[in-house]
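And then chain A:
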Amino acid sequence: MAEPLLTLRDLKATFTVPGYGVVRAVDGVSLEVAAGEIVGLVGESGCGKSTIGRCITGQVVPSAGEVVLDGMKLGRRRSPQQRRAAQMVFQDPASSLNPRMSVRAVLAELLRVHRLVPRDQVERRCRELMGLVGMPDQALDGHPHQFSGGQRQRIAIARALAVEPRLLIADEPVSALDVSVQATILQLFDDLRQRLGLAVLLISHNLAVVRYLSDKVAVMYLGSIAELAQRDALFADPRAPYTRVLLEAAPRLGQIGKTPDPGLKGDPPSAVNLPSGCRFHTRCPRAEERCSVEEPALLPVHDGPPPAGGEVHLAACHFRAGHPGAPGQTG
Partner candidate 1 sequence: MVWQQRRYTRRQVLKAGAAGAGLLALGPLASACGSESETAGSGGASGEPKVGGTLIIGRHDQPTVQAVGLDPHHVAVSGGNVYTLDKMYQPLYTTDAAGKLQPLMVQEHTVSSDGLVYTLTLKEGITFSDGEAVTADDVAWSLNRARTTETGSMSFLNFAIADVKAVDGGTVEITLSQPWAPLLSDLSIYSDAILPKDLRGMSEKEFFTNPIGTGPFVLKSWEEEGALITLARNENYWQSGMPYVDEVVFKLISDDNQRMLQLQSGDIQIADTVPPAQVESLKADSNVSIGVFPAWSVDLFLFNHLVDHYADRNVRRAIAQTIDTAKIVESTTFGISEAGGSFFPPSLEYYDPDTPVLKYDLEAAKADLAASGFPKGFKSEILIPSGDKVWNLAAQIIQAGAAELGIEYEIKQLDQAAYQTAFRSFEFETFINNAINDITDPDEMASFQCDNENGGSNCFWTNYDNPELAEVVRAAAAEMDSAKRAEMYSEIQATVAQDAPYVAMSYPPTIFGTTTAVSGFAVNPAGAYPLEGVSLA
Partner candidate 2 sequence: MTIPALKVEGLTVEIARGRESFRAVDDVSYALEPARSIGIVGESGCGKSISLRAIMGLLPDAARVVAGAVAVHGTGLSLEGKGAARQRRGHLAMIFQDPGTALNPVQKVGEQIAETPRLVLGETRGRARERALELLRHVGIADPERRYDSYPYELSGGTRQRVMIAIALASQPKVLLCDEPTTALDVTIQAQILRLLVDLREEMGLSVVFVTHELALVGQLCEDVCVMYASRLVETGPTPAVLERPLHPYTLGLLRSAVDLDEELEAPKPIPGSLPDPARRPSGCPFHPRCFLATPECASTTVTLTGLGDGRASACLHVERLLTEDGRALQEAAAKAAVKPQDPAGTAGGDGRG
């Protein structure tokens, strides 16, 4: 099997909040992203999904574990080339572009500093990049405040692409956009994947968005992965109770007049004092005694060898194979 483009091995990230404690934002996450693959990372706020993205780009220094991208082990100090390998697209279009720099200045700087194209080709390449994200050449002269949210997001993507990254990390790329605009950005990602074979780590709380774009989906809860599977397997046959709760809670156009009832009580526990055993047991509608004692590992839901052509479906639940007494659900 080919070496994956990105490998996260038992990644951990902790922060100390004065007067509060140590927050275990990411608590042992392993994940692989293959070249040309879009992997979705879903979870609620505070589950550590954005921190993972930031660990990969080096904005956050992991406290343990390793990040291997394209064969390079990314450490604390990174060469420009290592830094370029993964690029981020941010949630907030308002802060993702420097208000004082024209689009051209942003793009041309990157092209020049890294000598990505000969000097006389810079302008042409800028236009190409604009074209790639569906923006006209005139936009190069604009400053961020002159663009709408969707346009800014396109420019941010162009900036990310300018340095020819191997991996794009899209952190909630559409959640700040108007509904009517979201679709254009989603399509752009789709398009870029098809045309450039770009690998994307898509971080989002929106299950529908993740479902639409991703090949593979990881569901996170409180710093660790609750379930990891190919897109269809996961949405058709969620095995972690948390995944089911998420799917239950998501608003759907098809359910007119039905208020969602996830059967979930309370707020997520604090990441400072993680619950014992399964970290979801405090809210899990199906929790049993065992769950509060024994922490379930992320393990295949099916016994035996992985199904052909697909990856293993993993879940971190004692009852991943089906609730005791009930037949295991199958996809």
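How were these picked? Simply put, all candidates are chains of the complex that A comes from, given by their letters.
Heads up, the rule we're going with is that a contact is a pair of C-beta atoms (placed from the backbone, for glycine too) under 8 Å apart; a residue touches a chain by one contact, two chains touch by 3 or more; residues count from 1.
No experiment lies behind these values; they were computed from the predicted model shown.
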Would you mind flagging which of 1 or 2 touches chain A in the complex?
-> 2
Touching candidate 2 in the complex: which residues of chain A?
-> 44-45, 136, 145-151, 178-184, 186-187, 190, 205-209, 211-212, 235, 245-262, 264, 266-268
